[in-house]
Structures are given as structure tokens and as C-alpha cells.
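Every protein chain of the complex appears in place save one, which is left out.
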């Protein structure tokens, strides 16, 4: 259903921005995985608000409490329930918004769908909804690291007009985390921060692009038809608020090459088969080919602006609206752990499904 | 599972390119919908091979047989089983390919996943797999047309270096179907056909971009979190073979606008609330806002080339490979009905789910 | 997955008996339903331990906290997250049990499946797991009462050798709740309580049978093939711990009648079609027929005994085991609200699915 994601490794999230709390239930994680609250908290801390001058100043501890599924530092194979209580919510900031439809927000479409809405802080449409995903993604990450020794690495590659090229093969977590915008190129990072602060000063906002890579995947993850790795990743990434497009490998640029220019040729690479180039982004026919999986996802500029905008209220009456409250002038820096989480969730799910696709693997598992 | 798509309106497809037949089971279509075999065949005919000089010359009737679920011209509410038998399959063309990994194809990744493969014509990775989707999509289309009076309209917007801008608000089916490349601009269509024929002459191939629009949707289709309309459409479209990216509204261009430039402002439009502009592509917070839903999906150039390419076989031994057989030098013209089908399937699914999101709609249904 | 139940109205539960807490996420409940914490707590109170001399003396408040999905006394259409923290857990009672397999318990099978186990209080196999179901079932009940004016009514019909016949058509909640064993016949109730206390005194335990009925359902709930109402109810009821059989209408007795004796004949009942008798239990071909839905579920005697029993430990070494701690000598009185919950959950799910089975209902909903 709407609030669950995955087939064999499944997360179910809940929570509104200004409700009592948010959380997630992770179902399908195998028993025996080493995992503790600190592993979850680490990812939440990367996402939490108030971490720098370019993000919202809302102060949320985003402290996770694990309710179940972990015992003596290892997973039980039972569902891992986690809750993050809401703290620094200034709900009165939103009192005027009850009947108003903020431009670029989901206020109107929520009302159209549900006929009733928690207007405070965007309710379930808030970016805060991400805490459930990020907490669930941390479990997926632990599973991938334990079984494959790898996990997703994401970074900011573009903010508005500042855009860099990042080599997915060589980018490092250290370079990404070296600055508050999470761009692995320090010069570009400075320009991006400048641009974000300038936009913030004017009550305006900026969008951009995030890149991601997963190295060291086995070949054969994914599925041939509807559940292609690219298809499931596309859904995962496009489910993050404010996303506008998702692409794999060369993405749109692939349309400018001919088949001869685009095909990655196979070669023997020691004890595995690989490709000379990696324009396809590590996926062929919807399944991983053992080369780095890479792609991009773009975000529109934040809808919340501290300037006057024309809009209407529930009755369709025209009015003028100017946001109050604390907001991110650019969601990308804090969206990086969200991208990590969603990619890791898809991979963990497909890793579990991979095992039973071939009789010989099943036989080994049962031996 | 891998071969099913949808939650409440579900298709399950099956079939290999050179097996006995392909087909689909449509489950969840409400009873009482007017539908006949001709409605399905019409969509299959738009996709079938051999329809023009720019598509493969493989001759397949692609004649659908409805096995169940329709009686006296109306759906029964029971599953609609359909089969399309394979006809003009030249399996011997593929004999040399048993152990060979064709560049850009799924041969290697199938082996990595399943350990065993039907190499003939690409097996289940063949573009022929689309007949199940297109047949299922035709049912979804009938449902949308009956309940909403609308359905998806797609067109070719780019082939290699020939690219046009199409206004999703005004494009018509007539203009799209007026030429064999399915580009609504006749001049661009001529250039595209020329380019495809030139590539074909050299054994090379081209990719490009397809645009789509759905007008007349109610507001509120979709869901807030994982099953956003954009997320489900992204999965649907990225599950089509050879796709590289998917975008909604302005897509990547949205990153170059500030929030002030990007936000679509709400206005009262007679008896509904709408937006002045439609940069968001008809979706806010993952739910339709009543404006036209529009976006794009890009395709890489076809992997099959009638020229020598370096590759390896199953044992990793280097070899040279040149495709034989009949292939599309550009998949886009025949992918248009596939895009229609996938968009219509997502919308039909969400239309059924929309009904039970609000207690007042439920009460009306049960009254 | 394992810890979710339902298709369109879905609950996902989590929690171990001696962990931090247990809970449930309810997804798919329509927006606008009147619901408050007290509606949930009322059902939990019927199930909570320590409520009488015939149940375990473990003292648990079982106080529910609603984390999300309800605002100003109405559901939001978003997931309803709920948590019940664990209180009076005497984990040290279980220290000796770490490597021991208690007869009749899931200790051994948990280890066989997961390789790792929280042995304290049975972990996730504890009867305490029911709090999530009962909390979720309370939401389903509110939906059924609002839309149909009905919900499930269950009662204890047999404890060991004391067995009564209850007319599902006339039984009342008042009669059921009039005594601590929840048997609507006060004389039988006294005998049952006596039998339970006698067994308890010997450290022994008893099983029995629960009956249930739902009156006032519309005809047509359920589905023709796999998701028959009886099939989904059977799964729901057999998922309750300690259940041994489930039956509908006459159940096993139906085998002793001929077709002529068993068929319920149709008659016109005012403005609806009904049946003269109701041997079928209100379901025909897997769908409700508008007559009372009724059936039974049986429970084995509690596995935990305060007497010496032979068993083995993890290494297969023989040993003698005698339970300590506080246990129910008979689970049936506290299983009644669990049966209610599971039946209500199935009906709420099928009510949502019913709406989209017929085009004319869909048209009404969308009008």
C-alpha cells in the first residue's frame, strides 16, 4: 500500500510533521545481522535539520528509539519498529494556512484526495517524512555492507547554475562530507553555498541534481520485466519529495549517441566478465552487470518562499501568501542521505529476491 | 512479483520472443465495462512489427485471443486472460548466439541471474514482451475513457539530433499518427525518418525521446509517499526496455529556475481550482492537480547492430559479433503505444485506489 | 510480508513480549473517519492481562499512544501509527530458558527458522503480539460501524468439556461481557470458570472454542477465487496463536447432511433476497449473501504448564522443564477481542475492495 515500499525487504513509514511522532517498521530483514541504534542514528544525523547555515534552522534532535526486532546487537528476523518523536514544532506558524493552498505544495492535492488535512507543517507531505525512510535505509545499508561490502554513495552535483562532473568511479564519502552542501568538489561547493545563501537572503530557493553510485554489486540483481533495477530505483527516487527526473548512466545524453557509440563492449576482467566503458550505468535489461551502478536525480527549487505569492484558498478565493517559519532554501544537501536510503532499500530488496531466482543458489542455501 | 504490475488494477505478463506465445492476465478490472477483442487489437496493431520501412521487417500478426473475463461485450470483473501466439520466428538466426553475450543486451545479466537462458530472439528480454503490456494497457484505456473521458497521448519528440518542442496542451492523435515515426511535426518527422534510414543502411541505430500527456484528470489521483503518481509512472516507464531517463513537467530544466520562477500559482478556473502555468507537469506532492499530466521518457539507441563488435562468450573468451536477423534501427515509433499502455495502467490503478481514500466517496459508492 | 495483513486496508505489527514496545501501523483507512485514542484503548482493555482471576496476573497497562494519522478526532487517510510500551516484564523469569525448548512452544521452530531468538517471554511468539492486531482491529471496527452499522461479535462457546450451543442471530454483547470468561450462557460460564480454576490449581491448562457472527453485511463482500471471504477469514483466524481449526456455518457437521438437507433456499425478504435457513454461514462462493456471517475457531490448551515436562535443549540434550512466571491457564477469554479484531480487519479490507468491483459503484463514487 501507499506507505510501504519493497517486496521482500519492506519498510512501512508513518507520521506527520507536527504530529506526535514519525517512524518506520522494517520487515524482512534476515536474522543475525549486527545492528544497533547508533547505526540508525548516524544516518538520521546526516539528514537532521539545523545542521548548517544553508539548511532550515528548525532544531530537531531526530532521536530514534528502536522498539523491537533487535536483541543483543543483532536483528531477530522480526520487524524492526522505530519511532522518532517530534520536538521543536512551531505549529502556530501554520494557523493561517488551514484553508490556504500554498503554491508548489501538496495542500490542494491532499484536500482533493482526502477531503481532510493536517495543515501544520505540511502534515505527511513534509520533508520530515524522510526520517522513516532514512531509518529504514540504514538497516538496508547494514545488510548490503555485511553481505556485499558495499552501499550507495550520493553527492550534490548541481545547485542551480553551478554544475560539476563527478567521476562515479573515484568519488569518496570523505570528499562528499567535507562540506555542508555535500558536493565533492570544494570549489563548486563554495559557489553552491554562496548561491544558496543569496537565494535565502531574498526569500527565494534553488534546485539541483544529485548523483549516486554503488560499486561492487554482483551481476544479476534486478529482474527482467516490471521490477527492473532501474524501474524500482526510478520509483524509489521519484518518491522523494521535490524530484523532477531520474536517469541512469548517460541518461538523456544517450539519445545523442548512435548504437555504435553507446554500446558498452564486453571484456574478460580477470575472473569476471565486465564492460570496457560504462555508459549504461551498470544495468543491462534491468539487471546489474557487475559494473558500478550510477545515475542522477534532479530536484526542483523548494516551493516555500518568504516572499508574496498569489494563490487561492479552499473556496477558490484569491489571496496573497508569504511563508513564515523555517525552511530549507535548497533541499539537496539534506536529500543526499535520503537518496542513499532509497537506493540501499531497493538493493537490499533485490538481493533477497536474487537468491531464489536460480535453483543452484537455492540448493546452496538449503545445504 | 517480477511479472506483475499494479496494486488494484494488476497485469501479469508472460512469454518469450520465440516461445509458443505471449500474453497477459488483467485482474481487478471492474465488471460491466464495454470491451471487445477489437479494442485490444487496435493497440496491438499500433505496436506490431513490419508496419513500415523504419521498423523491423519481422512479420507478426500479433493477433490477440481473449480467453476469459469478457462476456457479451462487457467485462465480468473476473481476470481477462489474453494470448498472442508467436508466428514468424526465425529461431535459427540465433543458433550462434547460445553462448555469446551481445553488447548492450541482457544475455549476460540473464545468465548471471538465472544460470539458464532462452537465447532465441532475446527470450523474455525481447521487445516482443511488450505485447502483454499493450494488451493490458488497452483495458486500462477503456476504463479511463469510460470513467474520465480521457487517456494517455504519446509522441516521438526526438530522434538522435532531430528534436522538437511539442505543446502537450494542443497535440492531437491525428498529428501523431499522420506519419510512421509518430512525430506530430511533419517536417521533423521527415528528418527523423531520413536519419533512421541512414542509420539502418549502416547497420547502426538511434535513440531519442517520447513525450506524453493526459488531459482531463481529476485532482487527487496518486498518493502522498511511496506511491506518488510520478513515482509509479517512473517505474512504469523505466520498465520499458531501452529507457534511460524519465522526467515530469520541466524535468531537468526545473533545476535552472529559482523557486519564484518555478512555482505554478493557483487560480480559480470556473468551478475548479487550477494553476496559471503548469511547470510541475500536473502533479503536486505526488498527486494530480487537475492540470494536464505531462512528461518525457528517453531511449538509448537499439543495442542490435549489423556491424562487427567485440565481445565475449559465456567462458569469457573474446570474439567478434555481428547481428543477423531483422531489428528496429530505432525503437521509438513502436514504443509510443507501449508508453500509452504503461501510463494508462498506472492511472487505472490509481483511479480505483482514489475511490477509497475519502470516507465521503465510499459512502456515495455504497449508497 | 510476514508482519502485514490485508490488501487495501493493511496492518503491519511489530514488537516482542519483553522488548521496548509493540505496535501497529494501519494503512489504507479512508480519511474523515471519526476516531480517537479511547476507541482503540477500549478494545485493548478487553484483551489486557490481569483483568480477572482466570487470566494471567501479569499487570500490563497496555496503554496505546497514537503517533500519527488522526487529527482533531478524525483520520487523515495517512497511516495510523500506534505504540504500546512494555511495562511489567519479568525478564529474569526466562533466564534459564535461553537454550531450552519448551514443549508446545515456538522456541525450537524460531531457532530453526532464524538461528537467533529473543527467548524472553516468548519474544514475538508471545500472545502479547496480539496488542497490535487488536489496536488495528479497533480502527477496522470504527470503519465498519460507520459505513455498515455493524461489526463482529465473538464469544466463548466451549472450554474443555463444557460446551453450549449459541444462536448467532440473537447473542448480545451484554450477555458476552457479563462474565469474565465471555460465555453468553451464565450457567455454562460458571462451569467454565470452575474448570479453568481447577486446571490452574494443578498447573495444567484448557482449550476450547470461540464463535463469531457479523450481522447486517451487504451481499457481495469477498471475492470468487483465492480471496474468498471464508479463505481470508480462515487465514486471519488461524494466524491467532494456539488455533487448531476454523469453520463456517455448520462446519464439519455439513458433511453429515445431503445436498437436499444442506442447501439454503432463496426467498424474497422484503427489499432484498435472502435464504430461509443459514447453514452456509452467510457466504456463498466466497462472497457474503446478506445473511449473518458466522463460524467458529478452536484453540488448543495453553502450552505453558507449571508442572514438570520432559524436553531437550538447543543441543538436543534431554532435560526436565517446569514453567515459572504468570500465564493464562486458558487463552479463550482474552482471545475474544482478538477474534473480533481479525474478523473486522478482513471485512474492512473487503469493503474497500468491494467498491471497485462494479463499474456502477465506481461511477457513483466519482460522481
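Think of it as A, B and C in the order they're written, each chain with its own count starting at 1.
Following the convention adopted for this analysis, a residue touches a chain if its C-beta (ideal position, glycine included) is under 8 Å from a C-beta of that chain, and two chains touch if they have at least 3 such contacts.
Bear in mind that the values here come from a model prediction, so they are computed numbers and not experimental data.
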| item | value |
| --- | --- |
| Sole contact to the chain not displayed, among C:50, C:286 or C:325 | C:286 |
| Full-complex contact with the absent chain, from C:79, C:222, C:292 or C:337 | C:222 |
| Selected from C:303, C:341 or C:365 as touching the chain missing from the view | C:303 |
| Touching residue (missing chain; options C:85, C:114 or C:212) | C:114 |
| Candidates C:85, C:101 or C:294 - the one touching the absent chain | C:101 |
| Where the unshown chain meets chain B, residue by residue | 1-4, 8, 10, 12-16, 19-23, 25, 27-28, 31-32, 65-69, 71, 74-81, 83, 113-118, 123-124 |
| Where the missing chain touches chain A, by residue | 8, 28, 30-33, 77-78, 146-147, 218, 224, 352-353, 355-367 |
| Touch residues of chain C, complete complex, unshown partner | 1-5, 7, 13, 101, 103-106, 108-110, 112-116, 124-125, 129, 158, 160-161, 199, 204-209, 218-228, 230-239, 241, 243-252, 254-268, 273, 275, 280, 283-290, 298-305, 307, 309-312, 316-318, 353-354, 357-360 |
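Criterion: only the chains that are shown with their structure count from here on.
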| item | value |
| --- | --- |
| Numbering shared by both copies at the chain C-chain A contact, with half separating same from different | same |
| Reference chain C; chain at largest CA-centroid distance | B |
| Interchain centroid distance [CA atoms averaged], chain A/chain C, Å | 38 |
| Sites on chain C at which at least two other chains make contact | 8, 28, 31-32, 77-78 |
